[in-house]
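One chain of protein is taken out of this complex; the other chains stay put.
The chains carry the letters A, B and C, assigned in the order they are written, with residues numbered from 1 in each.
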Amino acid sequence: MIIVASKGITTDQLDRIRERVEALGLRTHVSIGESRTIIGCIGDEARLSHVPLLSIPGVDSVHPVMRPYKLAARDFAADRTTRVSVGDRLFGGRACLVAAGPCSVEGAAMMAETGRAVAGEGAALLRGGAFKPRTSPYSFDGLKEDGLRILTEVREETGLPVVTEVLDPRHAELVAGYVDMLQIGTRNMQNFPLLREVGQLQRPVLLKRGMSATLKDLLLAAEYVMSRGNMQVVLCERGIRTFGGETRNTFDLAAIPWLKMETHLPVIADPSHAGGRRDLVAPLSFAAVAAGADGLIVEVHPDPESALSDGDQSLTFDGFAALMRDLGVFAEAAGRTL
Amino acid sequence: MIIVASKGITTDQLDRIRERVEALGLRTHVSIGESRTIIGCIGDEARLSHVPLLSIPGVDSVHPVMRPYKLAARDFAADRTTRVSVGDRLFGGRACLVAAGPCSVEGAAMMAETGRAVAGEGAALLRGGAFKPRTSPYSFDGLKEDGLRILTEVREETGLPVVTEVLDPRHAELVAGYVDMLQIGTRNMQNFPLLREVGQLQRPVLLKRGMSATLKDLLLAAEYVMSRGNMQVVLCERGIRTFGGETRNTFDLAAIPWLKMETHLPVIADPSHAGGRRDLVAPLSFAAVAAGADGLIVEVHPDPESALSDGDQSLTFDGFAALMRDLGVFAEAAGRTL
Amino acid sequence: MIIVASKGITTDQLDRIRERVEALGLRTHVSIGESRTIIGCIGDEARLSHVPLLSIPGVDSVHPVMRPYKLAARDFAADRTTRVSVGDRLFGGRACLVAAGPCSVEGAAMMAETGRAVAGEGAALLRGGAFKPRTSPYSFDGLKEDGLRILTEVREETGLPVVTEVLDPRHAELVAGYVDMLQIGTRNMQNFPLLREVGQLQRPVLLKRGMSATLKDLLLAAEYVMSRGNMQVVLCERGIRTFGGETRNTFDLAAIPWLKMETHLPVIADPSHAGGRRDLVAPLSFAAVAAGADGLIVEVHPDPESALSDGDQSLTFDGFAALMRDLGVFAEAAGRTL
Partner (left out) sequence: MIIVASKGITTDQLDRIRERVEALGLRTHVSIGESRTIIGCIGDEARLSHVPLLSIPGVDSVHPVMRPYKLAARDFAADRTTRVSVGDRLFGGRACLVAAGPCSVEGAAMMAETGRAVAGEGAALLRGGAFKPRTSPYSFDGLKEDGLRILTEVREETGLPVVTEVLDPRHAELVAGYVDMLQIGTRNMQNFPLLREVGQLQRPVLLKRGMSATLKDLLLAAEYVMSRGNMQVVLCERGIRTFGGETRNTFDLAAIPWLKMETHLPVIADPSHAGGRRDLVAPLSFAAVAAGADGLIVEVHPDPESALSDGDQSLTFDGFAALMRDLGVFAEAAGRTL
């Protein structure tokens, strides 16, 4: 932590700041410049994190120099890449994994049909929501445990491991009992009781970036999960909220390479929510893979026009087949396989 | 709902769109313009909300014309203002209510001291967090039930009704058993299981706007609570996340008058989180009251420099006394009392 | 400037960084911490501003500690408030000045009528656009020099000094020859040739914040004008562009007190553009004055429904009269006059 003193700080004020910092076990180092005095704080910066330094007289600004996350930081992992196993698939390896399926599990038949279709085109996982967060209380919110049961049936038939969202800390164990990977949705990225709950389970977690979360916030959310003992976290860029109104969200593509440099966790992208339009899914997918993503999560529906949610952004089976065919070329260009 | 057709839509496509809409019990009304054909959909727009209209061939754009919330809409309340009772105080009446207290309940002595101080200066409610959401898993996260107990002791001594945050749906009943008003924090504005839980309790709810929530999102979150039977909701503007880095958040002042025109629910402001700096609390408070806010929620601490959270933005007792004195003049200018 | 070294920086890298900084006449001060090494740079930070420090091996992050503006910084003015004279009015004194008038000068009659009306209600200045920036090339873009002539005629009749926008560096002298105050619009806040041009004239400048400008950017834009010798700058908050779609812009109210602490220049607000709706003008105006604004600029039109631009947000004469009456009470509460 570096503290920049106000112009005209007094000796007493300076002493008091130093005492405050040193009382927490850090050392201080004062540099008196031409126009500003700077106090370097050496030691465990985390101890200073709750100290309201700006409220101490004589402090003008405060500059943290350490990353606030540890387990999620790239330095933490010896070989600098964590591989996350989901069923017999591996996130973070050479293969780019595509999770595909409908927004919501709407019934057994449509899920089975979708499972077969996406498995046939090379999807690595099956997605489908059994518990749905909906902006309006009047919208369809999922089949709940029936949906989970359907997902496991389709897994049995297709061999695809299954990822589904968990919304409520009270359901975490239940959901983990059925599926292979637990998704934390964008609205729950900072639902701390939920993060702690999935941190205590031994199921891999797909953590989606919050709509207005910085990348540091995302890594701190991963840290919540990891600090409880569950190190199997995959991060997902899915678009952020900005002034731009032409697409559903703003796909922050640079998040992918930035995260790959900053953390050892695998990083995937959700082109369906990022763009919000079927015809944007393919170009966003190609871009994500070209930028180094370890995978994608894509919405596919047997009949998007009749989907109970997210129909506008869901691919048809034909659309998914075309996506996978073209994606293979970009994966190869990126030195990956599908 | 108004559907604008693509250029060159075929008769078949047009018929199909109409059939789809009419199958849901709405009527359609087609206007053929010089360059565009428009399909008006007359009836209950909510039934169309899950239909992926954009994915139907021939549809160019879709324009909802109804508000997606009902109970929260201004039209809903006959006299156009809901009054929310908290203990013996009333949000939405002539008086502007100020809730004051520390970010976190740190102990019995500091809470008692704070309670007496803010009661003496005219605060209407006492605030204090027993369960704290923290961006880092390594930060202090509250005294939990001990904190709730302390809050009730200070209520007994001071007579101030108490508002505190509830984070976890599993704690909703517990918290409601202790305090007078349940706060839903900014990170939980779209935590739907939690909203449903507090919707089933008979405790007034202080609903803070999410960091990247539109005002429509905020009203839909209120609708979640109200649709479960709890109509006692107070809305709170607390700043949004934008590119602006000079203040902790961007205080969206216009949200206050906009909400007052759009809903019958009371609206208050949180100048402490909006500005994130002690010296911004007073001007933001004056502005909120001038713009028509029904109250404020303000952080006050006996010794901000030693606060375990939010010390930078907490007022001292003297600071709070000065705020209340000056605020009275603005409340009067706005035709209100404190 | 503080430079934080990468983990594992070598002695050679450290030496090279120091040499680079010292070659520019600054001194360096190295603190070796437990996990990070920090290089304090003491001296004229501006000399480092063009050095791509992040591209030097061994540099992890860079933290400027000096403000990049000098003339606009609060410290610069001895008595900490600059007063800007426009005609016989003074921005930055005890009086809150209200500039009022139509978005565009549409003709002599409507301007004269408006001038008389707003003068009668206590406006301090007359506004009106002769050169209009329009998002679409097909919109009305002003009466140009004819509009300037009309403005001076109304000034003669009403005694109100006149403020109008200048868009084009080629017109700066022409406009300055007619009016009392030159407005730089939001789209031109970083039009550097234009800023330099008005910096060479001796006309006060009303500098509106860019739609996505930070407050530091705004002060640097003021610095452009001031560095050319024209110190008569008034800043104006007019709303920024965010995800919030319910109002035309997001009125960043906290900008007003933040700027008042950070600069010696007067600060006013534009509630018409910030809200974009007639019924938001009054509450935003009250809030701005309560938060310490030195004035307002408000759109008023004899018949908003027939206005050639910004009709939705223009007040009628009656609306303006009501605003001024109510505003007086808030100005008094803030210790100001109108």
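Criterion: contacts are C-beta pairs under 8 Å (C-beta built on N, C-alpha and C of every residue); 3 or more make two chains touch, one makes a residue touch a chain.
The structure presented is a predicted model; accordingly, all values stated were derived computationally and were not measured.
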item	value
Partner chains on view for the chain not depicted	A, B, C
Candidates B:T10, B:S61 or B:T337 - the one touching the absent chain	B:S61
Candidates C:Y224, C:W258, C:F286 or C:F320 - the one touching the absent chain	C:Y224
For chain B, residues in touch with the removed chain	2, 4, 7, 29, 31, 33-36, 38, 40, 42-44, 61, 63, 65-66, 75, 241-243, 245
Contact footprint on chain A, counting only the chain that is left out	212, 214-216, 240, 242-247, 250-258, 261, 274-275, 279-280, 283-284, 286-292, 329-330, 332-334
In chain C, positions touching the absent partner	20, 46, 49-56, 68-69, 133-141, 167-170, 187-188, 190-193, 210-212, 217, 220, 223-224, 227-228, 241, 277-278, 304-305, 307-312, 314
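To be clear about the criterion, only the chains that are shown with their structure count from here on.
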item	value
Central chain of the complex, centres being mean CA coordinates	B
Fitting chain A to chain C on CA atoms, where both chains share a sequence, rotation angle to nearest 5 degrees	180
Centre-of-Cα separation between chain B and chain A, whole angstrom	26
Approximate Å spacing (C-alpha centroids) for the pair chain B, chain C	31
Interface hub residues of chain C, defined as touching at least two other chains	242-243, 245
